[in-house]
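Every protein chain except one is present and positioned as in the full complex.
Chain nomenclature is as follows: A, B and C, assigned in order of appearance, with residue numbering initiated at 1 for each chain independently.
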Amino acid sequence: MIPRYSRPEMTDIWSPETRFGIWLEIETLAAEAMENLGQIPPGVTAAVRKRGGFDVNRIDEIEREVKHDVIAFLTSVAEHVGEEASFLHKGMTSSDVLDTCLSVQLVRAADLLVTGIDRLLTALEKRAREHKLTPTIGRSHGIHAEPTTFGIKLATFHAEFQRARARLLLAREEVATCAISGAVGTFANIDPRIEAHVAKSLGLSIEPVSTQIIPRDRHAMYFATLGVIASSIERLATEVRHLQRTEVLEAEEFFSAGQKGSSAMPHKRNPVLTENLTGLARLVRSAVTPALENVALWHERDISHSSVERGIGPDATIHLDFALHRMSGVIENLVVYPDSMLRTLESMGGLHNSQRILLSLVEHGVSRDDAYRLVQRNAMRTWGGEGPLLDLLKKDPDVSSKISDAELEALFNLDYHFKQVDTIFERVFGTA
Amino acid sequence: MIPRYSRPEMTDIWSPETRFGIWLEIETLAAEAMENLGQIPPGVTAAVRKRGGFDVNRIDEIEREVKHDVIAFLTSVAEHVGEEASFLHKGMTSSDVLDTCLSVQLVRAADLLVTGIDRLLTALEKRAREHKLTPTIGRSHGIHAEPTTFGIKLATFHAEFQRARARLLLAREEVATCAISGAVGTFANIDPRIEAHVAKSLGLSIEPVSTQIIPRDRHAMYFATLGVIASSIERLATEVRHLQRTEVLEAEEFFSAGQKGSSAMPHKRNPVLTENLTGLARLVRSAVTPALENVALWHERDISHSSVERGIGPDATIHLDFALHRMSGVIENLVVYPDSMLRTLESMGGLHNSQRILLSLVEHGVSRDDAYRLVQRNAMRTWGGEGPLLDLLKKDPDVSSKISDAELEALFNLDYHFKQVDTIFERVFGTA
Amino acid sequence: MIPRYSRPEMTDIWSPETRFGIWLEIETLAAEAMENLGQIPPGVTAAVRKRGGFDVNRIDEIEREVKHDVIAFLTSVAEHVGEEASFLHKGMTSSDVLDTCLSVQLVRAADLLVTGIDRLLTALEKRAREHKLTPTIGRSHGIHAEPTTFGIKLATFHAEFQRARARLLLAREEVATCAISGAVGTFANIDPRIEAHVAKSLGLSIEPVSTQIIPRDRHAMYFATLGVIASSIERLATEVRHLQRTEVLEAEEFFSAGQKGSSAMPHKRNPVLTENLTGLARLVRSAVTPALENVALWHERDISHSSVERGIGPDATIHLDFALHRMSGVIENLVVYPDSMLRTLESMGGLHNSQRILLSLVEHGVSRDDAYRLVQRNAMRTWGGEGPLLDLLKKDPDVSSKISDAELEALFNLDYHFKQVDTIFERVFGTA
Partner (left out) sequence: MIPRYSRPEMTDIWSPETRFGIWLEIETLAAEAMENLGQIPPGVTAAVRKRGGFDVNRIDEIEREVKHDVIAFLTSVAEHVGEEASFLHKGMTSSDVLDTCLSVQLVRAADLLVTGIDRLLTALEKRAREHKLTPTIGRSHGIHAEPTTFGIKLATFHAEFQRARARLLLAREEVATCAISGAVGTFANIDPRIEAHVAKSLGLSIEPVSTQIIPRDRHAMYFATLGVIASSIERLATEVRHLQRTEVLEAEEFFSAGQKGSSAMPHKRNPVLTENLTGLARLVRSAVTPALENVALWHERDISHSSVERGIGPDATIHLDFALHRMSGVIENLVVYPDSMLRTLESMGGLHNSQRILLSLVEHGVSRDDAYRLVQRNAMRTWGGEGPLLDLLKKDPDVSSKISDAELEALFNLDYHFKQVDTIFERVFGTA
């Protein structure tokens, strides 16, 4: 985890304090169920609730000795609780605690990531509505194609992050399971009702069948989903980077008053945030392959997944969380230049309307071949720098004899391209 | 695509004939909608339906000339249909056809993959029920832990492939969209109702907003899902490979009568199918990263995704389809050796019951420390080869004075471990 | 393998005919060595050389029956050679043939790839020398920075592909080994001198120790190297795509006379080749992870690597070979617009010289702070559209009192930036 790309809300989820706190919660809930079932003496749960606690440094100290984290934790808890602690963990296996805890952490992380997506969605919708009818050239292959609006551009990202949100909720559901099933998952020494109680209390589902551990296809799906979301961030970051490049400059990341891009060149405002987000997307995605490799554990379990998860668990969620908020900030504060967009749009002398002229000539009785020839000879002149296409067409008798100047001007009306913007906005945002 | 790892049902989906057939279907449906809306002359659709067709070789020939696949296709269709063909594709862009076709292909591929998963689920349930109470040692870290049943082992895979199935349906939904929105997706030259008609006829949703193309986060999610499923196949394949290794030999891939593993060594039956499946899983997974890299296209679209999809589209679906059926065959025909499983289980002299003895001694009033010492000294002797743990315990007066022989024998009863098998089966299969 | 992204020279290397031809060569060379050592009767090699052959269809037919490719091959060979064939393969294991053959194929593929790199290097040097002093703006973060030349741009790629070439030769060396060591690699039934003979004849090294197979870390390194080279292709493709975008248009992929980007818009020339190359880079890179996963085979060998290599072996080499030649064609025919480059360079009104003005003012005795203030106030006006920086500076008495017009003009001389071009060219190309 790279501290400068983290937010405390997410790093807290992965702190030792949080982890051991969840462990204690799991052990206490399990004890409560056992007590209710009469399997341990009454009063144990109350004692743990009252005096329960742990000391992170003490746990580290014990672990160095016994080389077993759960035993170290239980020992520390016992030092707080007293002898009632001996009834904790009865019939349970370490994985019951570790894996259920990881579920809780991943669920909390997902919830926090949803918050980040929501912030981004809000920003995208706000800016999309603001620029709903701001004309800008649509580009395919990096080449000017036909007009669109900056609002539609942003709407495509809103739709994409709506999907990201839905996927994240599914990924959350994938990992929201609890397994308290004992060694090799047979419930030989622990009643399934205990699992049910812990699961319900923690807002988790029970794991239908576990092989000592919660199966890792769930986690693979979770991290794969983070990877897809990171890729969507990369698409948005790439768009901003393109818009900010000197020759385009249709939009810019916000620069604070004091911030300096370069000592003397006032145009040197680099899209450093979105470049950074491009790199963060690569980092988040790098969790996907090891998560997939973690699935095929040997037999009922091996522990090769553990070191991987100590890395990718915090890293992927922390960096994605940071990226969502950084991306939100970029969109919220994005400096948009509608004039520049219009200038770019017009820079091709109206060539993007050539298809409409062609269709109009055909409708006015010109054969398709002739119409094509007429359009192209004027388009070539515009491209060659001889003037806007509309002017040339008006002056071309073969065209002007067919289409009046007023009609020609109408064919260059930008609004033609925007007549379905409401439809698109309704589809994406629910209302136009 | 590697021919020997393919089935014709899936390769057919990716054949040129199928692809152009879907293109024709899309163009015809779009024309139908335009005709209904009065945008093209009546009779066009009927003419296309009647005389519509294409010639793959002719399309190739034209494409070599014009270097544009959709134009080549439309030219070939026009050669069959006649002049009504000139009304096809009106206001559409190539991506409308290409991307909607890819959706149809990926949806069909998903449907076929579901069939493969269903076959595997059927096989897993059948064999799980057959071996519901076949005792086998559960292993963690490759080391004997506590008993489980072979049926439970298989049930864990059934549950995993149930999840795979659910994920696949979600992935199918992700890509089941239709975009007929014209250049840069503004519907400037095409009525959204045409898209609605085509989508409905093909069983797809409309794409809420497209940037000329259907956004690639959808496809990334699709291929990521295939990667997770492939990893589950690897887990099952790895299990079989472990079970078949000489020292374990608790189960084996089926060997046909004529098949020879080795000329003279009758034990040389290699788990070649599951080794092969392990490799196929790696191949399928290799589609995930490029699919993620395909998301961040430039502006409204660039075409860098296309060459990638020409590779991973067929490859990942064909190989996974093949893998699901090969895996199903392995499970259907798996030769299981319950005797060998039992022998393995007992090979440790009953050490896997040590925890139960310990608990029983405590219940009989022995202090935890003393109980631990008593169990361990006998366990060490069993481990040292001095005899089964039960025998040694009976002969140890410190133990036998506390627990009767009958009680001791009961503690070694395997059924203790299996009392929740019904619960697990109910959870996984719906009925015990 | 995607046929449209292949060249016959490379696909031939992976054809069944080539593969079986190499097998026959290996078996014949091994027989020759055995004959020389007196381990098989004299005349066997001569007979195989004279009548040796195989029939691909026949091999397929036999393989369907015996399910063993090497046995099927040997049977087919025997049908051509006669009884002398029974002395072939003596003491050898299938992997001896399969793995040594794969080495030969990967070596030949590497040699062909080197040819592709050489073509690209030639093209890059030619165009770099042509544009050695063609001024163009250097960009960092997509923002104009300081001037460079188009020749230097191309030189950076030349240097990168020199490294690619060197890496490829190392990767070739990694896999250029021969193993003829029998089952589990102990030489129990085959003399090491046979391996030495085959290796020498095929231009390979002997594998110092094999575990039945040639270790797969070698192949992993090979495919990882292809992945790095593919990434370099992506960098060059990305550069061309950027240069061709409408707002930049400093260079373009060549368009043949008949080729049409768009029916009526003459500017619609899409960088489809470099977009395609970007995608191909992703495809080639997708071989890296499975190749890494292939290393950790079980014990002396398992066969999980085989299905992977049937995919990535041909795919990665064929697609990279195609990409190198497509990239070479793009560079050879690249349409470069020096006027456009100059226009872009000047579009910022000379702001890229601000650092030089600052340094000059300091040299003329202005304090650093004052100098900074003077430069920035003029730069801001240029940026605001009030005129070129040089003009404004001349008119600013605080500046002109310190630096003469002639001196100021000298500070805007582009040549200042190019004084080390010779140095760089010497470093990269050996001569300036």
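Assume a residue touches a chain if its C-beta (ideal position, glycine included) is under 8 Å from a C-beta of that chain, and two chains touch if they have at least 3 such contacts.
Since this is a predicted model, take the numbers as computed values, not measurements.
Student: Among C:15, C:404 or C:423, which one touches the chain that has been omitted from the display?
Tutor: C:423
Student: Touching the absent chain in the whole complex: find that residue among C:142, C:311 or C:350.
Tutor: Hidden-chain contact among the options goes to C:142.
Student: Which listed residue (B:47, B:196, B:248 or B:342) would be found touching the missing chain in the intact complex?
Tutor: From the options B:47, B:196, B:248 or B:342, the contact with the absent chain belongs to B:248.
Student: Which residue from C:1, C:98 or C:297 sits in contact with the chain not drawn here?
Tutor: Considering all chains, including the one not shown, the answer is C:297.
Student: Would you indicate which residue among C:52, C:116, C:227 or C:350 is in contact with the undisplayed chain?
Tutor: C:227
Student: Which residue, C:52, C:185, C:313 or C:350, contacts the hidden chain when the whole complex is considered?
Tutor: C:185
Student: Need a quick check: the contact residues on chain C for the chain that isn't drawn.
Tutor: 138-142, 145-148, 152-153, 155-156, 159-160, 163-164, 167, 170, 174, 183-189, 192, 206, 208-212, 215, 217-218, 220-221, 224-225, 227-228, 230-232, 234-235, 237-239, 242, 278, 281, 285, 288-289, 292-293, 295-303, 355-356, 359, 368, 416-421, 423-424, 427-428
Student: Over the whole complex, note the residues of chain B touching the chain we left out.
Tutor: 137, 139-145, 241-242, 244-248, 261, 263-272, 275, 289, 293, 344, 347-348, 351-352, 354-355, 357-358, 372, 375-376, 379-380, 383
Student: Under the stated touch rule, tell me which residues of chain A contact the chain that is not displayed.
Tutor: For chain A, the residues touching the absent chain are 2, 4-5, 65-68, 241, 258-260, 270, 272, 275-276, 278-280, 282-283, 285-287, 289-290, 293-294, 298, 302-308, 310-312, 315, 319.
The rule is short, and it goes like this: only the chains that are shown with their structure count from here on.
Student: If every chain is reduced to the average of its C-alpha atoms, which one ends up farthest from chain A?
Tutor: C
Student: Answer with same or different: of all residue numbers used at the interface between chain B and chain C, are over half used by both copies?
Tutor: Chain B and chain C contact each other through largely matching residue numbers.
Student: How many angstrom lie between the CA centroids of chain A and chain B, rounded to a whole number?
Tutor: Each chain's C-alpha centroid was found; their separation is 25 Å.
Student: How many angstrom between the C-alpha centroids of chain C and chain A?
Tutor: Spacing between the chain centres: roughly 33 Å.
Student: How many angstrom lie between the CA centroids of chain B and chain C, rounded to a whole number?
Tutor: About 34 Å, centre to centre.
Student: So which stretches of chain A touch two or more other chains?
Tutor: Counting only residues that touch two or more other chains, chain A contributes 139-142, 145, 242, 289, 293, 355.
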